[in-house]
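All protein chains but one are shown in place.
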Amino acid sequence: MTTSTSTPTTTKNRFGFLKDLDPQIIRLVVILAALLLFFMITRGGAFVRVSTWQAMGVAFPEFGLMALGVMLTMITGGIDLSSVGIANMTAIASATVMLSMAPAGATPGQQATAMVVGILISIGLGTLAGAFNGFLVAKVKIPAILVTLGTLELFTGIAIVMTAGKPLSGLPMIFSETLGGKVMKIPMQLIIFVIVAVIIGVILSRTSFGAKLYMLGSNATAAKFSGLNSGSLLIRTYALSGMCAGVAGLVMMANYNSAKADYGSTYTLLTVLIVVLGGVSPLGGSGKLIGVVLAITVLQILQSGLNMFPQVSNFYLPLIWGATLLLAISIPNITATLRKLTKKD
Amino acid sequence: MTEPFLSLRGVSKTFSGVKALDNIDFDIYPGEVHCLAGENGSGKSTMIKVISGVYEPDAGGEIVMDGTHYAKLTPIEAINNGVQVIYQDFSVFPNLTVAENLALTGEVSNGRKLVNWKRMRTIAEEAVKKVNFKVDLDARVGDLSVADKQLVAISRALITEPKLLIMDEPTTALTHREVEALFKVVADLQSRGIAILFVSHKLEEVFEISERFTIIRNGKVVITTMPEELNHKKFAEYMTGRDYDDSSSAPTGEPGEPILEVSGLGLSEAFEDVSFTLHRGEVLGITGLLGSGRTELALSLFGVFTADEGEIKVGGRPVRLKRIRDAIANKIAYVPEDRLTEGLMLERSIADNIVISELDDLSKLGFLDRKLRAEAVKRWVQEMKIATKRPANAVNTLSGGNQQRVVLGKWLATEPDVLILNGPTVGVDIGSKRDIHLILRDLADQGMGIIVITDDIPELLQVSNRVLLLKEGRITEEVDPASVTEQEMSAMITGGSISGEVA
Amino acid sequence: MTLINKMVRSNEFYLFLVIVVICVIIQIRSGQFFTPNNLVDLANAMVVPGLFGVGAYLVIVSGGIDVSFPALASLAVYAVTRVLVDSDFQGPWIVPFLLIVVLGAVLGAFNGLFTSRIAIPTLIITLGTANVFSGIMQGALSSVQISQLPPSMEAFGRASLFTATNPKSGLTSAMPVSFLLLVAVVAIAFLVMRYTMFGRGIFALGGDESSAVRAGFKVRRIKFWLYVLVGVIAAIGGFVRTTSMGQMHPTNLLGSEMLVIAAVVLGGAAITGGTGSLTGVMLGTLLIVIVQNSMILLGIPTFWQRAALGILIIVGTGISAVQITRRRRRQRLVAE
Partner (left out) sequence: VDDTAGPSAGTSSGAGGGGGDKKYNIAVVPKDSTNPWFVRMEVGVKKYAADTGLNVYQKGPATTDATQQAQVIRDLIAQKVDALCVVPVDPGALEPVLKEAMDAGITVITHESATQQNTKYDIEAFNNAAYGGFIMQNLAEAMGEEGTYTTMVGHVTNASHNEWADGGVAYAKEKFPKMVLLEAEPRVESQDDGEVAYQKAKELMKKYPDLKGIMGTSSFDAPGVARAIEELGLQGKFFTAGTGMPEANKAILEKGLVHALTLWDPADAGYAMAALAVKVLKGEEIKAPVDLGVKGYEEVNFAEGSDKVMEGAGWIVITKDNVDEFGF
């Protein structure tokens, strides 16, 4: 941090890309448009079908919600690798409770209460787990990347211990009917994601908490000297991230009508990929919600689009994701070089 | 007259629109000490970075060095031509030892591929001897005090006998004693025909050593002349383009009731038994050598450190300052020594930086009231005369002077009773400096109690009603600024006299 | 005296104590720790994480983070093995070894190209390249397990320096030749970092990049070659893992990056760059390897093993974090 702030000159050109995000967002919009165009032309009918979009709306909230949390932590200059662990651990906890409150053949009434309790448990426990991360980062001062790597193992481990690794299924029907249902053709999962995204957007742009996050991420020392309570800020941030993971856990429960210790193990790096692709600097202090949302959309469309090509194996997915990321970060550099060249002659 | 060692001909440098250097013509001759003066942001550092090959100048101009013509230089070319720079931000390696910091540059420019630790060490030993700088060569530079860091940068520049030595504000963190030592070396180098380009905002220094001046404003050369042609006043007017007045700016009104009472305050290994009283409407100066405990004292009054013993009363109430927030809650504000790392979020906007400490007052139920915020920003940009069209710009697009106003504005926005400033105008040009001093007076007149910690003696004597002198963590004297000259004051601080030899 | 003080203060020292304690515990619980064959087993298990650790360390010192080395290694080894197997290669192991090293260097150069030209955190860049690498392997090369390696590679994997026998149980463990590779790489890395300007340059730019530029270091060049070097080391790691398994599992290494980085930081390297020692890296890796490979000896039930690993990482890094905070307090450093 200090090296980056001590000399404005270097700060400028070293992290210039991250400072002015809007170009990055524009780039994402362009990429998105290009993708839509490509798939519409190549897969016309199938691609514009409502069901295709519903399928996406069901799928991406799982990792999208986690990514939102990761974004918050990255704005403070940290990172959260434990989302998947939190999601599964909380899902298992709330599934356990729901199953005991509303065993097979429970009355709708019992099921409803069980569902409400389950939801509360997921959110509450997620927040707690996140706060634990925050505590380790803020008070014990362990680098966030290690804290959350450790807690990823720990939370997943706890989930395994709780279930002996087996899935918990047979959740009350009402649960997957509600959280897995559709409102006017719009998947509930998507609605949940939008709600959470809006809340986070408001937090970042409208509240003093949000403003402080950016300041803290930009220069922790100056933030301290300005009287910000970095401890509680961090703890609250990671708690929020944990909460997002908890909600993601609920969505996964709805999507798989069960909870298990190893669901979504591929999401950990995917969320980081999304957040940086969205233009959030891992150094903290900058980043916009819209960028991350765009990144999520881009990746989801890439994935679903790819599944429309039987002959293209899904193993190309990482290749395309990686290429997209590299492209997005190279463009400003390339254009700069081109401009230089054109100037020369 | 001999050939100039270095000449710039029509050199310009533009940063994304900003014309930092505008068609500069400049000569420096072997054996001359040449002062480069100008306000913050006038282009001094940029000019230096062009000479040292860090920045590539715009096409068109040319650089003549030792007879060779260049369109641009690389750092290595510059170094190999005998250009050594003491950068404003020191450019040291915090993670490496003093020895390595000193020796590395030379080794690189000699194009060595392998490291010889013995040789590095001998180089380092000689280097520190030159400026008789006492330091543990195995200490990590990151753990050194600001002053020692700067001395490392200086010693490093003096290792290989340079042909041109450039110093960009080399003395911001140094005490007079260290400055003296440095000037001795400078004089010695000069006598051996080495050209020295010197940038500083400290006038008395500048006049003490410089033979020629080049003053730049907005990236243009205003005048190149001899010291005889100038007095402080004219010098300042060239720099600022305004007329300038250096009379005392200490508040004149009668001090009000005590606002901060400190008795028997102590912090282990820093200071002990410190007692004083600060009244509303007065400016209390505190000075002393680095390591005299003045910064620790300030930080203890701001809750960064918790004093081990003694009592602090604010407005008559005893208070316990365990955290910075305790201090702020008691309406104590602190403008730190190092604004870049302790004062500002450089990538964030000017507005953000101004309101950060009063965010909670600007929001209801945690929601920011944008109108209130905008008003606050507008108000402080005006009151602090911050030179910006868009408060939404990043703070690092402001010069030091303006950056300092932002920090000041941030704290005034919290309406403090006690304002502590540690080196309020370090590296700030005299134009902005004067403005800041006047702001302090107005604040005092409005009933604020102000503590100014500084070793810039003219400043100390100009702004304070009373001056406390710290030696080895104890208050040894209380001085009435009106009754002493700058010489006497610095004699008291350093135990030597400003023109006197170094122990 | 001061030397001893320094040593006792050092992170490595605490780490060493932690390791000793854990070893003793395992010994008490199982009576099997301090047996010749077990120690050889650990040395054996140490090779690949050790190699990766060195690579990750070099990058971290330079102020970056590389998450692409497992993918890089997998791709390099898979591509070469695939070609050799298909062409039914019969030559000596040095050929595949060199081919893999070269390919590793090329892929490393790919990393270096970006990291040296684009001024953004290497975590982002390597995240991208990692996906590209594994994408090429699994997509373009549609990788599958290769169960029959070329005979010479197979043989290299089996080759052993000596065999340790447990006097009581009679169990034997072979010290693989690949251990020498680890020793060599560590030694070379040490010499490079301590006695070449390249190495000091890596430290320098990890400390303050703009200062490095001003000091005349060719920062771009240093970064580029750094990633080439790391690519080579990673590829060697992949070669060792594949030969010792006697089979090529394309995805075997993927996902190991974070744990390796954790080990390096456990070893005291600042994740912000500029500091850290190879001793620390080896100790950090050793600690994680010991715990990972002693869960059963410790009698930790299978279900608890992931949780245990998590706790180790948290506690381990916690200890050194607390140390650092203490030191900063002592020095009255105010910066966060």
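Here are a few things to note about the model shown:
A, B and C are the chain letters, set down in written order, and residue numbers restart from 1 in every chain.
Simple rule for what comes next: contacts are C-beta pairs under 8 Å (C-beta built on N, C-alpha and C of every residue); 3 or more make two chains touch, one makes a residue touch a chain.
Since the model is a prediction, treat every value here as computed from it, not as a measurement.
Partners of the chain left out, restricted to shown chains and counted across the full complex, are A, C. Within the set A:62, A:80 or A:153, the residue that contacts the chain not displayed is A:62. The residue from A:261, A:293 or A:328 that touches the chain not shown here is A:261. One chain of the complex is left out; on chain A, the residues touching it are 46, 49, 51-52, 54-55, 58-59, 62, 160, 164-167, 169, 176, 180, 252, 254-258, 260-267, 303-304, 307-308, 310-311, 313-315, 317-318.
Interface residues of chain C with the unshown chain, by the touch rule above, are 30, 32, 35, 37-38, 41, 45, 138, 143-145, 147-148, 166, 169-174, 241, 244-247, 249-252, 292-297, 299, 301-303, 305.
One rule holds in what follows: only the chains that are shown with their structure count from here on.
Here A-C and B-C are compared, and the pair linked by more C-beta contacts is A-C. Chain B and chain C, compared by their mean Cα positions, are separated by 44 Å. Multi-chain contact residues of chain A, defined as those touching 2 or more other chains: 2-3, 6-7, 15, 221, 223-225.
Counting only residues that touch two or more partner chains, chain C has 207-208, 210, 273, 334-335. Chain A meets chain C in the complex at residues 1-3, 6-7, 9-10, 13-18, 81, 136, 140-143, 145-147, 149-158, 160-161, 164-165, 220-221, 223-225, 230, 269, 272-273, 276, 281-283, 313, 315-323, 325-326, 329-330, 333.
Interface of chain B with chain C (complex): residues 52, 54, 75-76, 79, 85, 87, 91-96, 100, 104-105, 107-109, 112-115, 143, 270, 296, 299, 304-305, 341-342. The touching residues of chain B, counted against chain A in their complex, run 89, 91, 94, 304, 324-325, 327-328, 334, 336, 340-348, 352, 355-357, 359-360, 362-363, 366-368, 394, 396, 410.
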